[in-house]
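Omission of a single protein chain aside, the complex is shown with its protein chains in their original locations.
On to subunit A.
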Amino acid sequence: MTGGNATGRAHGHACLVYDDPAALHARTVEQVGLGLAAGEQVWLVGPEDPDAVARRLAAVPGFADARRHGAVRLFRVDEAYRRDEVVDPGSQVRAYVRATTEALAAGHTGLRVLAEATDLVRTPAQRDAFARYEHRVDHWIRHHPMTAVCAYDRRVLGDAAIAELACLHPETNADVLFRLHAGDDDAAVALAGELDPTDECLFAAALERAEPSPVAGRLVFDATDLRFVDHRALLLLREYAHRHGAVAVLRTHRPAPARLVELLGLTDLRVEVVR
């Protein structure tokens, strides 16, 4: 998943969409190898019985030892996530904050998680809550020694449901036009890819779920990886910021949005063109 659908400055939070369990297995093997080589603690979370997963991974060099010493831990999905119908975003993020801290305390260099979360996002209400969690944990991952691969089964969920979650990852193999993820410095969130009418509803939902908060009356969107933005998306950003008592600031490499803002006379949407 280092292909086209990744932000230039992606951190370690990826969304893997798969149709073939072999693709998930290959990614699992890769994550175990990367984690052990880097001295990280590896969590493998999924719907299956841990022993069944362990049997499949037995041939991975170092796996059995690592599992014995706690460098690789296997969980059923309902052990790692609190699942009372829908996930509670706040407590779920706190669980990974604690897990990261404990991994570091145990001498690991960080925490690497691969979670097959299909069972947690089957209904619209579950997806809404989980999408909110995905974005909150994305902020933690961006700034702390944790990485995560969130895997979803397309055969079960379908493209539309997966898009709701995939667009909240800096990196994905899903067919989504844009991605909204944690930003740096004063940027509340970062936007990547392209925003046009075909993903207008998806973007509106992602923005509401991410709930970026203004700082000192400014809501800064880092759009330096956003290749295209149309007037509808600009109006949406402006409206969201206005509703939160702030001025929207779009930070971009391209002057085109600034021309659009000028044409439309959007005085309360600022475009900062950075090199």
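Keep this in mind: a residue touches a chain if its C-beta (ideal position, glycine included) is under 8 Å from a C-beta of that chain, and two chains touch if they have at least 3 such contacts; residues count from 1.
Assume contacts and distances are computed from a predicted model.
One chain of the complex is hidden; its UniProt record names it "Anti-sigma regulatory factor (Ser/Thr protein kinase)", one of "Ion-translocating oxidoreductase complex subunit D", "Glutamyl-tRNA(Gln) amidotransferase subunit A", "Anti-sigma regulatory factor (Ser/Thr protein kinase)" or "L-serine dehydratase". Although one chain is not drawn, the whole complex shows that of A:48, A:196, A:239 or A:272 it is A:196 that touches it.
Checked against the full complex, the one of A:76, A:254 or A:270 touching the unshown chain is A:254. Remark: the residues of subunit A touching the chain excluded from display are 177, 194, 196-198, 228, 230-231, 254-256, 259-260, 263-264.
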